[in-house]
Structures are given as structure tokens and as C-alpha cells.
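With one protein chain removed, the remaining protein chains of the complex are shown where they sit.
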Amino acid sequence: MEPRQLIETLAVAALFAPLFSAACIILATRRVMFKSAGVLATGVMAGGFVCSVVALVTWLGLDDTSPIVTNIGWIPIPGSEAGWLYLGVLIDSLTVAILAMVTGISMLVHLYSIGYMDGDPRYNRFFGYLSLFTFSMLGIVLANSLLMLFVFWELVGLTSYLLIGFWFEKRGPQLACKKAFVMNRIGDMGFLVGFGILFAKLGGNILLPAVHGGMFDAIRAAVEAEGYSMANPPMWLTMAGIGVFFGAIGKSAQFPLHTWLPDAMEGPTPVSSIVHSATMVAAGVYLTARIYPILTPGAHLFIATIGLITLVMAACMALVMTDIKRVLAYSTLSQLGYMVLGLGAGAYSFALFHLITHAFFKCCLFQCSGSVIHAAHHQQDMRYYGGLGRKMPITMICYGICTLAIAGASLPFTSIGISGFYSKDGIIAGTVNYGVAMQSLGSWGNLFWIGPTVVAYITVFYMARSFALTFLGEPRDKHLHEHAHEVPWTMTLPQVCLAIMAVIAATLPFLKLIEVSEPAIGGEAVAWMQPTEALGDAHNPGMHATHAYLLHGLGWIIMLVLGVVMYRPGMKYAEKIAAIPGINLLYHWAHNKFFFDELYDTIAVGVCKLAATIIALIDKYLVDGMVNLAGWVTRQLADAVGLFDQRVVDGAVNGAAAMATSGGQILRSTQTGRVRAYVLFLFASATVVTLVVVTVVLVSP
Amino acid sequence: MTHPALDIGLTHYLLVTTTLVAAGIATILTKRNAIGILIGVELVLNAAAINLVAYNHFAWSAGKGGPAIEGVMFTAFIIVLAAAEAAVALAIVLNYYNNFSSVDVDQADSLSG
Partner (left out) sequence: MEASLLNWMIFTPTIGALLCLIVPGKQQARWVALISSIVTFLFSVELVIAYYGLSAGGVQFETAVPWIAGINAFYRTGVDGLSMPLVLLSTALSILIVLASWRIEKATKAFMALYLLLLTGMLGVFLSLDMFLFYVFFEISLLPMYFLIGIWGGPRKEYAAIKFFLFTLAGSICLLIVMLGLFFLTGKAVGASGNTWVMVSSDPGTLTLQSEAVRALFAMDDGAYWGFAQWAFWLTLIAFAIKLPMAPLHTWLPDAHVEAPTPISMILAGVLLKMGGYALMRITYPFFPDAARYFWVAVAVLAVFGILYGAMCAMAQTDWKKLVAYSSVSHMGYVTLGIAVMTRTGFDGAYYQMIGHGISSAMMFFLVGVVYERAHHRDLDRFGGLWLKWPGYGGWSLIGFFAGMGLPGLCGFIGEIMVLLGTFEAAAIGNVGATSQATVYTLGILAASAVVLTAGYILWMFQRVYMGNEKPEYGEFAALTGREYFIMGTLGIAALVFGILPILVFNLTDPTFTSIMAILGIGG
């Protein structure tokens, strides 16, 4: 088979493989398939992984690296030039890289789930959902148009809803899954608006990637037709970019829609490990990368600001959490903030590279935390841990390696480090350039690099804290410690694989693939959005020009040691520090997640529910009341008319009769029957008549 | 020519007949006896007859300038009519008497409404 065709076939096979297993598992009854569901799903997923790895390798051997595009008309748009809204497949170097990462991690999570979900009454259904979830994510990765992206975007929302709410008997997961979906929907609303604006301008031509003859050319034509240029873009383009990015804010849990992500920890830990690493949260970053060329400088600034706020805020929260999964959740938020900031700042390649490296070490960290929770009988509070390293050495080593990876560990004063070092460094280098480029903001521009640099050290500290609290020191809960044990191989194997990947990811060709896909490198077409165009060094992982990175080599060690020393004996130092006046307020604030939940619950949810109640009351009493009032008035009117008819109209008839009767009664009395009386009348009348006639005759002339 | 006081004109006749009519009506109104009423009726009728003859003599002939006979003819009719009426009336009175054993007309109020 021709290699490009082979790649496409393999990618499509990898896409539909999890759908196939999901369909089998969901349609089969429990009797047909229960225990075998895990094996089936994992096996199929492994097949998908093999497909995507083969595709990746084949891609690396290609001379022609232009994207492979297949468009299939889905919804006809007869008015537009394109004629259709398309589904289909788009494969470029970014796609193959992310595809391999997603299928690989998904396979490992499936494997891990076999052990973790063992004994669950809905064991088979879990694998159905998990495979469906992977399918949705792969759909996003392979999407060829904004529409297809949105379709799978929503499916990711649905499947994450099912997975987070998997243990729906309990109240926590119920609320968490609902919150996740609704928060995502708020982002989707923005996505829809951006989508709508682009559709209005481009018709059906909303194909990805935005740059390679897809919608970018159409946008440029539309922009120039309106008398603007790409260097001086119109407002609607910025709005569209920010709108679509709102979808990413929802999925990647950026400020201000971040609150669903920590709550999503209510789901089973394998769910956390896949949602927070390779799939759902990655989708937002991936989306932003896919629409990168249409993002105007204004949109870039917006994205960078959102990323900056998220990464600082989340790091502060991670410092004070005691639930092991919540620490990791906030670290995910923070790392996503790095990626988003990187994309906003123009460090496209490193942001996406960080997406991949982060996927490996964060997935591993979650799996390790899951193993710990599994071993600790679902106790998630780190204050009850301590000394678990002796019971679970493999888990501890994996967790340790990934802690180093997320810390961005490197040998001091050199540029040799573990995978996270390269990616995070690249982002920080990009932000330094961005901060310099954003002179228009004055000294505020410097926040764009100070923030990520400082947070890099905070990251080391809180990761060291969680490591020390969990694995080091003396057991703080003897009972828990006695029952702790190393988890079965189905759970340790994926951890080990992921830990290895976390170390070596930088040596794999991911970065090279991503750089090829970078729109800025594609030519001058998108140079206008690159305020950091001059950022030559950032493209070379070996070169880190700013001394911040050289110091970083020392810095991370200091922070690591500090974290370990401080938390090895448990929380006692931390509690003393937290009690210091002033700091205690900060602590309280961070511990309550900056009160975002309360804010949203009261303001957004509360107002919404209140408004709904009020509107429903209005509907019931005012709108419906009007209708009932109209009915009531009509009835009253009818009564009145009835009364009128009875009294007046019919009364007139009866009155006439009554008058006739009474008149008759009066006349009757004259009919005495006496002859003489008649005669008297006769003559009296004759007299009167005569008198009248005579008078008239006499008086008249 | 005769003395004006002896010159009997229409007015004198009319005064006589008016008196007769008044007497007749008074009789009719006051008498309860049917025969009395009949007599009253005769008086009225005869007053009319005299009236007609008088008119014939004075008014009609004077107006036409020639002999007139209409008033006399009417009078003849009235006399015949009076005879017939008297016959019928007496028949009614007889019947009335048979039914009520009286000729008191006030007892006959069965037509009262």
C-alpha cells in the first residue's frame, strides 16, 4: 500500500478500534461479557496503539509531509461555496504524534483499569465508557473541520460525564459529573459562537488545519475583502478566535471554568489519569493549536493571560491540598496553564510538546496515586499516609521519577534533563520573549515570564510535598499502613511504562514532529500573529539563553529538598506556618480554592436557579394567568350577557305581555256589564267627541 | 209676516228635540226597568225624527231651493225602525223576564269583564 494511504488507513483503524470494543461491551449482556470486557478493550486498544505507532513510523519516513486530508460531506450547506459541512480525517505530523500518545496512554490506562476496577459491579460498563471516551478523543485528534472537532468535543463531554459519574450512587460523583458537563457546555457555548462567526464569514469552509489551504486562506480573503489585512485584523476575527478558545477554556479547565476539574476526582482514578493527561484536558490545548493561525494578536494576549492566571492560581491551591488526587488535579491545572500560556505567547511547539510530556508523567502520577488509594482502602487524604514507600517500592519509584519530570529536573548549569525540563523550559523561554515583545503593556508584560518561572519552583515544592507525605517518613496511620501492599502487575506495569516514557519522551521525535506542524514555520502566512517571531532559541531544546534556566538547575534541587525536609514528618511544620497570622488567611483562601465554587454556586448557579424559579412562576401566574384571566373574564362576561339576556331582552318581551295584561285589567273594570253604564259611556263619549269636533271646527279657521 | 216671537224656526224645533233627547237619556240612565228604558229609547228616536223633519223643512229646502223629501223619508224609516226595534226589544225583555223573573236591567251584568 502506498504509505500515505497506509497511514490514513491505520489512523482510521485506530480511531474506530475503541468504538468497536465499546459497542461490543455495551451491547453484550453481562452473561456474555463481563470479565472479558477489560481484556477485550485493552487488547483492541493495544491494536489501536500499534496502528498509530506504525503510522507514526511510516510518517517519519515520508518525503511528502503535507497533510493527508479526506473530507466527507456530512451536512449539506447548499448556499455556501464548499457546499457541505465536512467530517473526515486530517493527518499531519501533529496528528500522528498526538495519536500515538493518546492511544498509548489509553492502552495503559485500560490495562491499569483491569486491576483497579476489579470487583466493581459495573466492571464491563466501565470499559465500554473508557473505550468510547478514547474514541471521542481520537475523533478530536483526527478531526478535519471545526464541525467534526465540535462533534467529538461534545462526545468527550458526554463520555467524561459518564466516567466521572461512574459511581453515581454516591452524591459526590453525581454533582461532579454534572458540574463537569455544564462547565464544559459553558465553554462550548463560546465555541459555538466562534464557530458561528467563522461560518457566517466562510460558509462551509471551516476546514482544519487552519493554515494549509483550509480556512486560513478563506479567512484572509474575507478579511481583505473587508479592507483589513491579516496584520490589522478585524474585530470579528479576534472574537471568533476567543470564542473558539472558550471551548478550550472549558475542556482544558482554564480560569474561570476550572472548577470542574478538581471535582472530577470523584471519578475512579483511572478516569482521572486519562482525563487529566492525554485526553480531555489535552483536547483544549489541541484545539487551540489547530486554530492557531486564525488567532489574532488580541486573541493571543487573551489566551496568554488566561494561561498565566490559571497556572499561578492552580499552583497556589496545589500547595495546600491534602487530598493526593486534588494536589495532582491542581498541578494538572497549573501545567495546562503552562501550555495555554505557551500557545498564547507563541511558543507553539513547546506548548504542544509539554502536552505530550505532561501526558506521560501526569498519567503516571495519577496511576501511582490510584495505586496508593487502592492500597490504602480508598483513603485519599495524605495526612493519613506516610512511609508507604517501603510497602510499595515500584509505585514510589515511578511517582518519584514523575515528580522529577514535572519539576523539570535537570543537571545544574547544563541543559541535560528529564522530559519535562525541555518542554517547560521552552515555554518559559517563549514567555520571556513574549514579555519582551509586549512592551505595549509596560512592566505588566514581565508578568508573562515571571509567573511561569516562579510557579516552576512552586511546582517542585508541592510535588515534593506530596511525595514526602505519601511515601517517606513514618506511617501516620498504623492500620492503613499494615494493610497497604503493592498493587498487581496490571497496575504496576503501566506505571513503569509511563515512568520510562516520562524520562525519555524528549529523545523521541515528538518535538520534531510538532515543529513541522507549526504554522509559523509553514511560511510567512502566519507571521503576523507571532509577536515572538524573533524567538529563535526557543525552537532549539538544547539552547536556553536566559540565566533563569541555568539557575533552574540549582533551584529545583533546593525546592525539592525543602519540600522533602518540611513534609517528611507530616504536616506539623506546615501547620505551624499556616497558623502565622496573615499567612493563615492566605492558607484559608487557597485551601478553599479561592472560593470559586462558592462564588459560582451563589452567583451563577444560584442566580440561574432563582431566575428559573422566578420565570417559572411568571409563566405559571403571569403568562398562564393572563390566559386564565382571559378565560375568567370571558366567563364573567358571558354571565353578564346571560343576565342581560334574561333580564333585559327577555324582560322586554315579558314586559310587553305584562303591560298588556295590566292594561287589560284596567280596561276590564269598565266592562261592568250594566246596560246603563254602557249607555252612559256611550253618551258621554258622544258628547266628548261632539265637543271636540265642534271645538276643532270652530277654532280652526 | 208674523210676529217674530211667533215665527217658529229651526231653533225652536231643536230646543224641543234636545229636551226630548235629554229626557230620553235621563230616562235610560235612571230607569232600571227595561220597559222604562225602552220608553227612553223611543223618546230619543222620536227626537231624532222630529229633528229630521225640521231639518227637512228649514235647512234642506232652503238650501236646495226646491221641495225636499229626504228628511221625511228618514223619519218614515225611523218610525218603521222604531216599531221593529220595539218588537225586538220587547222580545228581549220578555226573554229577560223569563230568565231573571224581573225586568231590572241592573241584574243583567253577566257580561261584566
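Labels A and B are assigned to the chains in the order they are written; within every chain, residues are numbered from 1.
The working rule: a residue touches a chain if its C-beta (ideal position, glycine included) is under 8 Å from a C-beta of that chain, and two chains touch if they have at least 3 such contacts.
Computed from a predicted model, the values in this text were never measured in an experiment.
Participant: Quick check: which displayed chains does the absent chain contact?
Facilitator: It touches the following shown chains in the full complex: A.
Participant: Check each of A:Ile186, A:Ile397, A:Leu493 or A:Ala578 against the chain that is not shown and name the one that touches it.
Facilitator: The one listed residue touching the chain not shown is A:Ile186.
Participant: Touching the hidden chain in the complete assembly: which of A:Glu154, A:Asp477 or A:Asp601 does that?
Facilitator: Reading the full complex, the residue touching the unseen chain is A:Glu154.
Participant: Per the definition of touch given earlier, which of A:Leu60, A:Ile504, A:Leu554 or A:Ala611 contacts the omitted chain?
Facilitator: Touching the chain that is not displayed is residue A:Ala611.
Participant: Of the residues A:Ile504, A:Val561, A:Ile603 or A:Val623, I need the one that contacts the missing chain.
Facilitator: Of these options, the touching residue for the absent chain is A:Val623.
Participant: Spell out, residue by residue, where the missing chain touches chain A.
Facilitator: 26, 73-80, 147, 150-152, 154-155, 158, 161-162, 165, 168-169, 171, 174-175, 178, 181-182, 185-186, 188-189, 192-193, 195-197, 199-201, 203, 236, 608-609, 611-613, 615-617, 619, 623-624, 627, 631
As a convention for this text, only the chains that are shown with their structure count from here on.
Participant: Quick one: report the Å distance separating chain A from chain B, using the average Cα coordinate of each chain.
Facilitator: Computed value for the inter-centroid distance: 127 Å.
Participant: What residues on chain A touch chain B, complex-wise?
Facilitator: That would be residues 667-676, 679-680, 683 of chain A.
Participant: For the complex, give me every residue of chain B touching chain A.
Facilitator: Its residues touching chain A are 25, 28-29, 32, 37, 105-106, 108-113.
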